[in-house]
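These notes are about the structure you will find just below.
Let's turn to chain A:
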Amino acid sequence: MSTLHTVNKSPFVNRTLESCLNHCKDGDAVLMIEDGVYGGLGGTAVSAIVAEKAGSVSIHVLTPDMEARGLSADRLLDGITCVGYDGFVELVTKHDRTQAWL
Partner candidate 1 sequence: MEYQVNGKTIPADEEGYITNLDDWSPELAEEIAKTENIEMDEERWEVVNFLRDYYQEYQIAPAVRVLIKAIKKSMGPEKGNNKYMYELFPYGPAKQACKIAGLPKPTGCV
Partner candidate 2 sequence: MKIGVVISEGPYTHEAADTAYNFVKAALTAGHEVPRVFFYHDGVNVSTRLSVPPQDERHIQNNWTDLAREHGIDLVVCIAAAQRRGILDRNEAERQGKDTDNIAEGFRISGLGQLIEMGIQTDRLVMFGD
């Protein structure tokens, strides 16, 4: 049993990403969408807490949202996977429930 968590907030505006990561269990997945994609960048104020979780939790970024914001995959932290909307759907079906961190 595992959960897909979605985060759509920039981690520099509020602590939603942090709260999400604090409530993940091993084997869960986090998908960063909309402004949430900024949370996947390397070299930021939140990179360390994301990197720390990246071992026990799989972390993904929605490619179309990333591209819309002019970010390329090489700016992402190691271990983060890019997915399209089809990958989003796959994550939803693969995990037992989806929790949106709105």
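By our rule, a contact is a pair of C-beta atoms (placed from the backbone, for glycine too) under 8 Å apart; a residue touches a chain by one contact, two chains touch by 3 or more; residues count from 1.
Selection rule, in plain terms: all candidates are chains of the complex that A comes from, given by their letters.
Keep in mind it's a predicted model, so treat the numbers as computed, not measured.
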**Numbered candidate touching chain A, per complex, among 1 or 2** = 2
**Fill in**
Residue positions on chain A within touch of candidate 2 in the complex are 6, 8, 33-35, 62, 64-65, 84-86, 88-90, 92-93, 97-98, 100, 102
